[in-house]
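Taken from a larger complex, these chains appear in their original positions, while the remainder are omitted.
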Amino acid sequence: ECGRISLPTPTVHLGDPITASCVISPNCSHLDPESQILWKLGTELQPGKRQRRLADGRQESTITVPRLSSPRVLLSCCVRWGTSLQILDQAEVQAGYPPATPHDLSCLMNLTTNSLICQWEPGPDTHLSTHFTLKSFKSRGNCQTQEDSILNCLPNDGQNHCSIPRRDLLLYQNMSIWVEAKNALGTSKSPQLCLVPMDVVKLEPPTLWALAPSPEVAPPQPGCLLLRWEPWKPSLYIEQKCELRHQPQLGEDSWVLVGPLLSQTLQYELCGLLPSTAYVLQMRCTRWPLPGQWSDWSPSLTLTTAQR
Amino acid sequence: PLGPTSSLPQSFLLKCLEQMRKVQADSTVLQERLCATHKLCHPEELVLLGHALGIPQPSLSGCSSHALQLTGCLRQLHNGLVLYQGLLQALTGLPPELTPALETLQLDIGDFAINLWREMEELGVAPAVPPTQGAMPAFTSAFQRRAGGVLVASNLQSFLELAYRALRSFAKP
């Protein structure tokens, strides 16, 4: 072993100083044991090192880099050898920040994937490899008492969302959820959410249809439209309310909201519209009267009202 | 304990009814899969086998319209759910194409039993000792598991149908 760098820690706060030492050993073949040790930071030779001979005859050089200003720095311990500069050892120093507190944690129960999907804001870049873990436990009452072991949900690298599978959930009981961020400089925890999975269920939008006039169905009045809709099939067991919004296809009119509406209607006449005008219609539903999240708006249905 | 004509907290009742509908939907999916993949579409063709296998059917006498009694009905409903958890557990080993449907049903019934028990505790109507599943039938062949699946799912539907009607009548007037 010709040279060995030692660092107090391979990771420091960005902007903090770091002191390193390098010891060169006398029994390194071809090396003049009295050589002067030189330091390179990246590719730049560094001033300001102190060299001394240790009791056992080895040479030790110590250097303090006042301010680490880039997240990745290579420190090299070198000696002159003839006309060339020889690298004997190299160490990577990482500089960054401890993880900020993850915030804006929110969760939705997805009935398609049958999982509770939570997402959060990670906070500013720490320049260090930072791992996020979504943690949770089931609880009675308002999440003060922990009922069972803490569950860890590991997001894929670089992603700020995680899905807790159905088998780890009690859909109608409280659970406490938070995010933990961890890197070499520390750990931080988001505020805890206390929620019941089914109370944050987000449904898929209902399906809207035009109701073709038929013997049983009289044609719509002027300025009216005939519609029907059905909730998203996998949510049939959930009592819901829905909202309809419409606006003329042309022009700048804003949406007009109609609701609350039943989640299923075989025939609905929407009136108060301009005659022989094309309207764009959308609908969304939410679990009700039990709590839930509004679905996205359904794809648009474009219908034209009857003439006067 | 609650009187015969007491009513249930609205929020609990709504969640209870929703869960019942969810379990019924799950069990319909299992029945449809058994019919599609193994042509076992009629539980009435398997009654004899059901007797021979000794598939128990839980009582809901406390929930019948002419003898409606809230505490008794809730306890019988919970006992029934625990029994069906055991029956579904005994069906483990159904072919892979049925496993997702069976697992969803097992999870949802498990959830429902826990919620009902906790609510009964809060209402002060839970028995001192939680019920146990008791002896379960042994399904010794692939066919018996499939036939057992049809019978258990069908019995569960009727069980929940009766319980659903009873609970609706406990809603606040």
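Labels A and B are assigned to the chains in the order they are written; within every chain, residues are numbered from 1.
Definition applied: contacts are C-beta pairs under 8 Å (C-beta built on N, C-alpha and C of every residue); 3 or more make two chains touch, one makes a residue touch a chain.
Just so we're clear, the structure is a prediction, and the values are computed from it rather than from any experiment.
**Student:** Across the whole complex, what number of copies goes with each label?
**Tutor:** Listing the labels with their copy numbers over the full complex gives A x2, B x1.
Operating definition for what follows: only the chains that are shown with their structure count from here on.
**Student:** What does subunit A use to touch subunit B in their complex?
**Tutor:** 114, 140, 166-167, 170-173, 198, 236-239, 289-290
**Student:** Considering only the defined contacts, which subunit B positions touch subunit A in the complex?
**Tutor:** Residues 11, 14-15, 18-19, 21-22, 24-25, 103-104, 107-108, 111-112, 114-115, 118.
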